[in-house]
Structures are given as structure tokens and as C-alpha cells.
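This is the structure I have questions about; it appears just below.
With one protein chain removed, the remaining protein chains of the complex are shown where they sit.
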């Protein structure tokens, strides 16, 4: 069950190592001033996919802001998560152009398909479903972004198939 | 200290009555000093105004130009005419109060104020019949500006906005002084206080406090 | 590259770079705008690079592969332009790359299959295409031409020349004057004259000496608008240069660019452009040896539409929640950290270098009085040529939609255009000849906005669109002031009722009164302009509202509660796909014979209609 061959696992370990940068090294990039709070949160979020209670305390200490202030920043902006996000991020564009072309129906279908509300994560922590406003790809509306890939001019079946392959 | 020329007087009018203000005074300050009543909810003398509840709106007129402004923040200027009860102003207040009745149906204070403007019931959907909070943020401002602990904050935004503590757990930065309860204009903080301060007698060690 | 320590040096560098450029070297420009990228342009570019590397072409032929910003004609992407021939290939796939290299680059042959054709005519170069013909590119002058990640390419295309001109031959006051003469108005939406803004900031600093900030608003939140994104991605230097000029005029030392997080490539390109500019001495300490210091920092937005509002944006830069405050003291006087601040939109900044270079006089002659210059629009929705366009002000709306945009695709009929995003209004077909400028649009109840132009046809329900925008704003409202937080919810409740066939005609008047209260009472522009889409649709499409309320019917067939899906028995082949996917399992029928929908179980999710390969499912 846990058998790996040696070279194989070594490679993987290198890959994994790259993924987790110490929060200290993220904090070192910014001077300890309150104006860097949002930038820091964004970097930590990019690294850990969510902002944990522990990390927020480190950040607050670094920039000299009370946790309550950071909490309102954290919850005010949509892009921050306070709970771990799934491995794959499925984002449905609900911009005007996409709306006119049926983005709402795709979002609803994904909710059904993944059995999860939007802005939430599936129980197996595989997918997080989000809606976004406009990544600027209106030309190929409706657009669904899975991690960093665009699925342009898509429909419910295409998205389902794409997710199946992941 | 702000550099204000306290000698200079600004002449304008409120509801047709000549009024005088010094630099730094708002319309509300001046009106209250003259004994003119303007309803407010989110205003408290101890903290900076935020202009959130929009009940203290007044109409500012200058010739043909006219605008609805919030009196708690609007600095009067020479010659402006202020109307505290014009139709436009009443329209805003009535709608705000009617919507408030749906937002915080359990608040006695809101009901009384709405009745003053002839609003007795609301047509809008009542989401939570127990709700009293109108999210004016006074508690948060008092906690930060007067008490200086910042134990509570406004979380989230828009319709999801709420008064909360980080991660929704009682905040040990809270000194349980009750200032938030004392300034709450709708009585909502009474119900929320225990969630903020937690069980005070069990309190030890360090929490989120800075 | 060497550090530029004088203005002459920049000139020399530019000349040598231009000479190199005119040498006739083959260049392949692959458009990597968001539209093309979504259609696989990055793979095309990679294929070009691989092919060229594998083939080992001789130096004379070997093309330079440039990944440029958005070319505008997103509908036909991925787009590839070949220099020097000027050939314009559309809908290029990675598979086509080898052929292009073989035929066009090596042998100068044209692959007609890849040329854009319209109504039977195919066009060799971009300028001949009707889509581009009526356009005039000022703000996006270099977008699509230059490689945004290579500052040399930008310098060869005259970047930083205007800044050099300002430094060498103009006083700060003259710079402001020139902008005032140009009549440039803010491209972000409200259309405040830029020159006047700079002037009052300059006066404010004189009154309260201290730091002053220059801020670029790249928080292009309007859904369906991506002009600013295209400029930041395609020509970041024009924005940087514009800010340098303003900094010089106002003696600012620090600038900020606030970019939406949803535009990772804009952030990347701006960062790289700034790094390059810094390393060659065009930004940072002692710019071009003039002794002037100015630096810019990028702030990433974090998903809040309201941060496009100036006071909210400042708070966000300061690291706080973006809740607007009342603007009784204007932000040019008390902005970022309570200091005088000039905030302009990306497109405005991109226009500044042009004005300085060619003069305010020249600029003011473009467009119409009161609205000078050009304006970029993102033309999206039910229009054939979806993409990015830039036209002189005062062009009739119909020109943009019908000539440039190529009209409505398919059988649909042109119904309305929504301009100005959620704060704007709907312009009906009957007003299609309205001149597109600030004042004319305001007169008919819409606004110019930042430049989103969403075309709607008869399959789009205006009530639903109004509801969509309200819903959007309700989600994006910061929730600070009651008229906005509660008012939008209340208005939405009215509209929800309408789309469900509830409500009465009196409700329309009540709704208008509520809208007035929200307009009057809201704290910032987000709430104050939120009722606009609803009010304009009420004004121009009242009968459609009445159809919902009185006849309980949605003419466009959108509002779920008022429609039913049917299967056209003639078109249905009985493939069974719909029956298989229906989440309610309410489609029945034998294989190979027409199916039927059991209406009382149908929840109108629309899945069957979207997936039917034979368009057999209709709405009524």
C-alpha cells in the first residue's frame, strides 16, 4: 500500500518541498507596516490556499495590526478563504457576457454535479466551486476556469467531462 | 490637534433660520446647537461619524443645485440652505425605516423611530424575526476609538455583514466593559455581548489579543 | 542593457532600436490577450517557438516570436500577425503553425484558409477588415504590437518619449496646462476632467505641503469589461509613463497601481515592465538622469468591486477593508493617508503620453467638444465581432455595434446596449444613433462608464438583466450604508417578484420611489448609481415589465418561473441524451422517437436545452 520505489519518491518529495514555503520567508518580503496586510494575506493564501488562525496571528504581528482588523479585511475581500480549499479550484465566470450566455445554468449544474454550494469545497476536498466576476475572456463566453486553465465557450457537459479527467 | 481657525464664522441657513457655524462644525452639530432635531442612529458623540445609517440626511440647496447629504459629516459652507425635512429627505428616511423594520424587527427603538415617520409595517421579507442589529458599526467604533481594544469588528460585507470576533470565537482581547452595549442604538449588542466576551470567569492565558 | 542617465541617451537608444526594427526581420506576433489565451493562444506561441527551434532556420528568415497583448478581435482568436508582410491570420491552431512556418515564413505564400473572411471577402491585413477600419487607437496604440515583456520593443515604439519631453522642455505647470487644454476626461466612468483634477491636487499640496500620491485604478470590476486589462497586459509602459509624467507635474514620489487579482497576467506584465524600467533608469531613483525620483508599487485587489470607488480603493491600498467614506472633502485633497492624491483610470493614464507628445491642442480636436479623444470599449454579448475596440468620441452607437461589431449573430434582433456596467443604463434600439460621448449618454440616462458595452438581442430579458446587475451590486455592496445594503436587497425583492409574475403595477411606482431614495441616500457611487439599469429599462422597456406583471409571461423566455420547456417533436431524434442527463428525470420517451417533458416535475434548469445537439428544445 505504501510501497514507493526510491527514485520515484525522491522526485515527488522535491516537488512537494517547493510547495510549502515557510511563512517567515513570505513575511520577510514585506516591511512591517499595516499597508502590507493585504499583500501578505494574498501571498499566504497563494501558498497555503487558505489563511489559518495561526498564520493570521503571525501576519498581524508582523504588520502591527490587531487580529480583529485583519479579520474584517479577511472576510471583506472575496478572494480570501478561512478554511482549506480543495485541490482544484473551479471558477465559473458570472460576468455580464457570460450571464447572457447561460453561466448561471452552468454554475447551477456544477452545484448539482459536485454536490456542493458555490463558494464551498466538496467533502473529499477535491474541488472548490467559486463564481468570479470577469477574468476578461468575454469573447469566449461562457467561461469556466479550472485552476489556471480556461474552458471557453463551454457548456455543462464539457465542464463535467473536464472535471472527470482530473 | 487639527489646525482650525475657530474665529471664522460661516453663515448659512437651516430650514430658513439663519445659522452660524465655526469651522470644523458639521450641519448636525450646528442644528443641535440651535435646538433643531435631526434623527440619527449611527451617530455617537464619543466617536468619529461614519455616515452609515443615512437617517440624518438633509437636503443642501444652493440656487438650482440640490443634493441630499448626511448632516453628521457635511461641513456647511457660506450661504448654503439646509432643509432637514424636505420631501426628498423624508422619502429617504421613510424607505430606510421601512427596510429597517424588515432588517431588525425585534428592535423597540427602531419601531418607535419608524412610527414617528408614519411607518408602521414593512412589505419586505423578514429574514430573522429576532434580529435587532442594523450594523451601524457603533459598537466597533467605540471599542476601537474609546476603549482601544478592538475586540470586535465588522465581518464580511454587503448583506452578509455582521458584527463578529475573529473566527467567531469569544475574543480574549475583550475587556468586558460593555461600552458596546451602552452605545448600541437598537439594543442588539445586549444579545451579542456574551458571544464576544465569552465566559469571563474562565478567562486565562492569551487569546487573540495583541 | 545600460542604464539611461540622460535624455539624449534615450533618444540614441530609441534610434538604434528603431533601425534594428526596420531592418525587415521576420516577426511573428501572437496575440496573447485574455480572449485569445482562452482559445489556446499560448499553445500556438509555444508551437511557433518549438517549430522554429527544431527547424533551425537561417538567421535571415528566422522569425522573432513576440507574445503581444490583446489585438482586439477576440472573436477570431488566436490571432497571428506576420511582419513585415502584415498578414493577419485568425483562428490559428497549434496544428497550423508548421504550415505557417513552411509556407508563409519560408516561402512568403499566403494560407488563405487562415485569413479572416467576412461576407465572402477575405482580408490579408488587419487594417482592411471592417472591424479595424473605423477604429482609432490612442490609448491602446501599442497594444498588440509590442512585446510587453521587452522594454526595448516599447522604447522602439516611442515609449518614454513624452516623459523625456516633459522633463527636458516643460515645467510641471505646463504639463498640467497641456492636459487641461486637451480636455481629457477621466475614462473610469464619471468623466471628471483630468486636467482640473491635477490642478486641484497641485493647489492642495501648495496649501498643505507634504507627500502627494499618484494612483492608477486598474480595478476594472465591471463584469464584461476588459479594456484596462488589455492595456495593462499589452502596453504596461504607457501606464507607467503616464504616471511618471503626472508625478513630475505634481512632484509626487510614490505611485500605486491597483490591479484586480483576477488579472494575473496584467500583474505579471506590469511587474516585469516596472522592473525593466527601473533597471534601465526610467523609473525609481534619478529618472533619466533628471534628478527626479519616482517609484510605483503594485497593489493587488482582493476581489471587491467596491474598491473601484476612489475612497475604498485608497483604504484598500492602506491595507483596510474597502468601505467608502463620504466624499465631502474630495480625494484630490484628502486621499491616500489623508494626503492629496491623483487617482486616474488605466486608460486615462495611457492617454497622457500621447497628449504630452502631440500636444493638448491636437488631442482636443479628436472627438466632439466636451468629450475629446478616443474611448476604448469592450464589445461583448450578442454581437458578431466580440472584442476590444477604440473609437473617437462622438461616433454613433450603431456604428460601433453594427459596423465594427458586425451586428447581431444568427436570427436575433438588436434590442439594446448596456453601457457603463452595473452603474450604467440600457440604451434601446430606437436610440441606436446616439452619439457616444459623456454628455449624450448621461442625457438618455446611461453613462459612459469605464467602457463595457453589452449588446442584447431579443432573447435577453431586460428585467432579468436589471435583476442581474442589482444582484451583482448587492453581492458587491460593502454594506456600510443602509440605503445600499438594504435598498438593493429591497429592490431585488421587487424584481424577483416581477420575474415570478407577482407584484402589481403600483409596485413599479413604489419601486421608482425607492430607487430615488437609494440614489439620494447612498453613501458612494456604487449605491447611488445602482438603480440606473433598472430605471433605464423601466423607462424604455416598460411594456416588458408589464408583460411580466400583468400577463405573467417573459417575452424573451428567460425568467424561470414564467417559462416552460418543450421538445419539438419534429427536431427531436430521440437520442435520449436529455433523458439521461435530466436531474429531475422528467424527460420521458422511447429511444429513437420524440421525447416529452413532464411539466410539473421540470425545475427549468435548462440543462436539456443547453446540451441538445439538435436544438430540439424550445422555450415558451
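Each chain gets a letter, A, B and C, in the order it is written, and its residues are counted from 1.
What we mean here is this: a residue touches a chain if its C-beta (ideal position, glycine included) is under 8 Å from a C-beta of that chain, and two chains touch if they have at least 3 such contacts.
Heads up, the rule we're going with is that contacts and distances are computed from a predicted model.
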Listed names "Methyl-viologen-reducing hydrogenase delta subunit", "GntR family transcriptional regulator", "ABC transporter permease" or "Heme exporter protein C", matching UniProt entry of the absent chain: "Methyl-viologen-reducing hydrogenase delta subunit"
Neighbouring shown chains of the undisplayed chain, as defined at the top: A, B
Of B:149, B:163 or B:188, the one touching the omitted chain in the full complex: B:149
Missing-chain contacts mapped onto chain B: 1, 6, 22, 24-26, 29-30, 32-35, 37, 44-46, 142, 146-149, 174-179, 181-184, 187, 190, 193-194, 200-201, 203-206, 209-210
Sites on chain A contacted by the missing partner chain, in the whole complex: 1-2, 4-6, 9, 12-13, 15-16, 19-20, 22-24, 47-50, 52, 54, 57-58, 61, 64, 83-87, 125
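Here is the rule we use: only the chains that are shown with their structure count from here on.
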Chain pair with more C-beta contacts, A-C versus A-B: A-C
Cα-centroid distance, chain A relative to chain B, in whole angstrom: 36
Rounded Å distance between chain A and chain C, as computed from the means of their C-alpha atoms: 24
Multi-chain contact sites of chain A, meaning residues that touch two or more partners: 69, 72, 76
Residues within chain B bordering two or more other chains: 154, 156-157
Chain B residues within the chain A interface of the complex: 150-157, 164-167, 171, 173, 208, 210
Residue ranges of chain A touching chain B (in the complex, touch as defined): 53, 56-57, 60-61, 66-72, 75-76, 82
Chain C residues touching chain A - in the complex, by the definition given at the top: 34-35, 37-39, 74-75, 77, 221-226, 229-230, 261-263, 299-305, 316-323, 378, 380-382, 386-387, 418, 421, 452, 454, 456, 460, 465, 468-469, 472, 478, 581, 583, 605-607, 610-611
